[in-house]
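I have a structure here, written as structure tokens, and I will follow up with some questions on it.
Shown here: the complex without one of its protein chains, the others still in place.
When the chains are written out, they are named A, B and C in that same order, and each has its own residue count from 1.
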Amino acid sequence: MAKSKLDFETRIPRLGTPKIPSPLTHFRHVDESVPVTLMLTSGELNELDTDILKKKFEKGGPREKLYFDPSKTKCAIVTCGGLCPGINDVIRSIVNEANYHYGIRTVLGITNGLRGFIPDYGYDIKELTPESVSNIHQFGGTILSSSRGLQDPEVIADSLERLNVNILFVIGGDGAMRAARSIVDEVSRRKRKVSIIGIPKTIDNDINFITRSFGFDTAVEKAAEAIRCAHVEATGVDHGVGLVKLMGREAGFIATQASLAMQEVNFLLVPEQRFTLDGEGGLLNALERRLRERGHAVIVCAEGAGQDLLGGPLERDPSGNPKLGDICGHIITGLKDHCRKQDIEMNIKFIDPSYLIRSVPANAGDRVYCGFLGQNAVHAAMAGKTGMVVTRLKSSMVHLPLELVTTKRRTINVNSEFWFSAMESTGQMEYLK
Amino acid sequence: MAKSKLDFETRIPRLGTPKIPSPLTHFRHVDESVPVTLMLTSGELNELDTDILKKKFEKGGPREKLYFDPSKTKCAIVTCGGLCPGINDVIRSIVNEANYHYGIRTVLGITNGLRGFIPDYGYDIKELTPESVSNIHQFGGTILSSSRGLQDPEVIADSLERLNVNILFVIGGDGAMRAARSIVDEVSRRKRKVSIIGIPKTIDNDINFITRSFGFDTAVEKAAEAIRCAHVEATGVDHGVGLVKLMGREAGFIATQASLAMQEVNFLLVPEQRFTLDGEGGLLNALERRLRERGHAVIVCAEGAGQDLLGGPLERDPSGNPKLGDICGHIITGLKDHCRKQDIEMNIKFIDPSYLIRSVPANAGDRVYCGFLGQNAVHAAMAGKTGMVVTRLKSSMVHLPLELVTTKRRTINVNSEFWFSAMESTGQMEYLK
Amino acid sequence: MAKSKLDFETRIPRLGTPKIPSPLTHFRHVDESVPVTLMLTSGELNELDTDILKKKFEKGGPREKLYFDPSKTKCAIVTCGGLCPGINDVIRSIVNEANYHYGIRTVLGITNGLRGFIPDYGYDIKELTPESVSNIHQFGGTILSSSRGLQDPEVIADSLERLNVNILFVIGGDGAMRAARSIVDEVSRRKRKVSIIGIPKTIDNDINFITRSFGFDTAVEKAAEAIRCAHVEATGVDHGVGLVKLMGREAGFIATQASLAMQEVNFLLVPEQRFTLDGEGGLLNALERRLRERGHAVIVCAEGAGQDLLGGPLERDPSGNPKLGDICGHIITGLKDHCRKQDIEMNIKFIDPSYLIRSVPANAGDRVYCGFLGQNAVHAAMAGKTGMVVTRLKSSMVHLPLELVTTKRRTINVNSEFWFSAMESTGQMEYLK
Partner (left out) sequence: MAKSKLDFETRIPRLGTPKIPSPLTHFRHVDESVPVTLMLTSGELNELDTDILKKKFEKGGPREKLYFDPSKTKCAIVTCGGLCPGINDVIRSIVNEANYHYGIRTVLGITNGLRGFIPDYGYDIKELTPESVSNIHQFGGTILSSSRGLQDPEVIADSLERLNVNILFVIGGDGAMRAARSIVDEVSRRKRKVSIIGIPKTIDNDINFITRSFGFDTAVEKAAEAIRCAHVEATGVDHGVGLVKLMGREAGFIATQASLAMQEVNFLLVPEQRFTLDGEGGLLNALERRLRERGHAVIVCAEGAGQDLLGGPLERDPSGNPKLGDICGHIITGLKDHCRKQDIEMNIKFIDPSYLIRSVPANAGDRVYCGFLGQNAVHAAMAGKTGMVVTRLKSSMVHLPLELVTTKRRTINVNSEFWFSAMESTGQMEYLK
């Protein structure tokens, strides 16, 4: 893979010099940083320019001096894009950290995503308190509701001024992080001292430099349950085929991790690995052989897999993402035709658990991580940082500039041990060429 | 509702007079029976002829004398039709009861449903032992695999003779119970002493006279989880609509019970209650009003609901069941059109959890019930009864003649407290006319 | 068993004649009733005087005329005794029914059980609204908190007057139902028109005439999980013994039902069935034989089992219930001694899951039932009934006078099929005499 040409700058923008003593008397940090080389895997390092290797990441955590005076600070939280387990945990953690540990009195919840800033849609701002968020982590989804698509950064900046917000926390995916950057630019153009902190959310686990996004483990747990059901269905009837569609527009992490968890998947299809339907080494022949030899098969297919097989130019949705073609429908039709022609019985059961995966509450591991994300987002903002995201690399929380995470998508390296293990587990390399 | 004209005969056919002392020294019964009036609810009684009310049901349980000599008895089990939580529990219970308590040495598992008896498909008979079934209740589905459709009773009777089977346990739905009757007729015509015992299976809970079929509670639990997710999705976006499709070809029991469990459903659509899409009191207007007033809506739709809205004659599947039209697709298209015309935003999330509901292991309550079913099936067969099913009425296990359960389907009484409570819970009667 | 001498009166006390038309325009009932014989099992009927068999039970449900004017009615809810899954579901159902369907504006939540009425403890009354209870069914326990023990009915009646309460819903066990009776007597002595409605709660499932109390199924589900763990522990080590203590002071329903669900229990000990520790047919010898033959054993013990083995007079707690002796400790000590003397290795793992069983949210089946209980409690109260409980018998909701349920405890009939099935499942009758 070509070395990254990214102009990688780990210094996080700051609003000014922090001067107010922090109320957090324990474990205060001066700005600390750790070498990039300690934070990335050797695989990731191979993809980077050697210049970058000399840089350092800024560590997360509370600072000795604050930029904002807690007694006068007003925060806002907005949640954008699709649902993902753990959003409410992040909200709760931000509210609790701001209130209990810094003594901030006001945290606003902007509803319906970025459009909550736009007067045309009507405002519905909620005041969030430790009491009002005390149980929200028990529920999936987002108590603030969400929306897709971008909104005019000028109108958003107007609203931030009108609401008198000093700190904005943006929980969202790729699009939301790009929107956050445009808001940073706009408030900076206006010379307003507003800190914009991103908490990256992607159930697909495909944000660059983010090795594990929150909610991913929970999603894999539920995806694995769906695979179990597909296996039961496939073996519950003669020549049964269980086909599970999982999330993964450009990266098949959920599909692959869930397949590794269950070890009952015979064909794993992801966007990163091409395959064909027809011909000797194609999926249809492979399935036929498997049905003849073993009597059943389980297929796991990421939604973005095999898009090249569908033909035609892709449409785009309001956020600019390409609309994916229906690869599972294509496989089902192809398989039915094939089996009819070959005169072989086949009973396919199609399972699409997507909404059942993304709308559940987070599991314990994700909850811990969401707690860290919320705490560190508040620490960073109070120290006057902006235009950055909080995330975990290795076992440390770090600050990354917004640029870094929005440049490209993370995908599965099909030459890695991870993918190799999945291939060993499915055994599909003997069938698919 | 019209009184049942059914020629209701509660006497169970017997192969002959039991003469062998039972090894079960505790709790042995002579044939006992209880008045019909004690076994049915007042609602059910209202639907029956007064003649029937004088009849009695035969109670389940071990008898003092056996018809078959356990040391020479060979049993077989076959599982038919769609999956349902608890099938493996019933299999396990039959095998354990036959082996541990009666000392029967051989229990055969016929694979792939009734076609497992047909030479053309190739035989694959498994020997079932307490050890081989010791953990199967932890898994959903059926270890024997299943199939749909009828098979020639003569060929089945041939196979029973060839395999030297004395007792056949048929776990299956409506169609399988009818098949069991035809097998009873055929072996009786041949004057063979083979006991055929049915264990009625229907995830829809719609077998006549069977107030609660095994697996139903488990299915409701999983269906309720799907409704929860639909609620999270509907409230996670502005003007969100969560639509959950649930099982229920002719009876909406799962949909209704799950809606009652969650109390978050706004529109509940079942086969028993007509509704319209268009017009003042139609679903589309109702949804529009709800979206305008409350911003979101959750719809639960049984697969057999609103079939009259789809037009055209219904096709039939191999078992003779009508193929259902896609009512959910019809609602989605209609709703999208309607909202476009009314210029109201609408984000619909469609969830079809059917395979994720029916393929899970049984919950504790269903397990207990499945255990009773298996035990009582063996007791009945060993006492020489045939052409009957075991089931629970009120809190007693009883024997019912096969005729009784195959005559008609059970459906929700839309004038009952049960349906009334569901309507109170959804509040839909104010919208839908 | 001796015929019940209970002076059984199914007529429910009324505060006066209902005159206000009900806002519930659908499914209104005039007072209806059903024959006792239709509501009980033959086993239960055998225990009753023949006089009773001629009586009728009053059916639950909404009435045509109300006694209270909804616009002026004030309700209160109090929760008493130990936790049980589903309490919050009942609270929520009462609040929603009162508010949405009758238009009652005020429902008060009395906190900390009956002591919430006593000024000495300080009042902490919560106003309950549909919004404040909208998510409480997702949580175990009771949002109103609870307490044990009786309080002076005069002081309670004073508080009811001061708070201007017209209807009091008491959710609680045996003791609370007795307290409810004393409150009925006191307000009646004062000629106050206050309706007192009980919703019987007992995780042990041992309230007389109540075949299944709410929360029981959920408790069994969790108890079964604990048994599964005991089985894993017992087989995970040589000569392993898993001992699970379950609730059941006077009735072993949870222990028995959970044992039937798992079919992995070798010894089931309940209060209803005596056993001995020592001697030929005692538990210790039985366990030794099982360890020598099979290498492991699983014991399920209801907390009230084998109290006669512990000697000494029982102390009593503040509610007057006898304090139970530590039967599991007694078994563990005895078993260790026995194995040491017999020079046989033994590794016992003791599991006490009680709090993990009773504090979880209700499962779907219990939720549906709790919903019915709350709705029917409000219907009954609004029609001017008092001194009664709502419950389900067979598949109908009925009203029972408070006297009926507080007279005696329900226990397992050890001559029933239910117990026989459990004995078949454990196989312990070959060991224990």
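Methods note: a residue touches a chain if its C-beta (ideal position, glycine included) is under 8 Å from a C-beta of that chain, and two chains touch if they have at least 3 such contacts.
Predicted model, so just to flag it, every value in this text is computed and none were measured.
Touch with the chain that is not drawn comes from one residue among A:L144, A:M262 or A:V360, which is A:M262. Across the entire complex, the residue among C:G109, C:G141, C:P271 or C:P401 in touch with the chain not shown is C:G141.
Considering the whole complex, the residue from A:E58, A:E186 or A:D217 that touches the absent chain is A:D217. In the full complex, chain A touches the hidden chain at residues 26-27, 34, 37-38, 40-42, 45, 60-61, 92-93, 96-97, 100-101, 137, 211, 217, 220-221, 223-224, 257-258, 260-263, 363-365, 367-368, 371-372, 375, 394-397, 415, 417, 420-421, 423-425, 427, 429. Annotation for chain B: contacts to the undisplayed chain at residues 135, 138-139.
The missing chain lies against chain C, touching residues 83, 112, 115, 121, 139-142, 145-147, 225-226, 228-230, 232-233, 235-238, 242, 349, 351-353, 355-356, 359-360.
Criterion: only the chains that are shown with their structure count from here on.
Distance from the centre of chain B peaks at A, each centre being the average of the chain's Cα atoms. Centroids of chain B and chain C (each the mean of its C-alpha atoms) stand 30 Å apart.
If you average the Cα atoms of chain A and of chain B, the two centres end up 41 Å apart. A separation of 46 Å divides the Cα centre of chain A from that of chain C.
In chain A, the residues that reach two or more other chains under the touch definition are 139.
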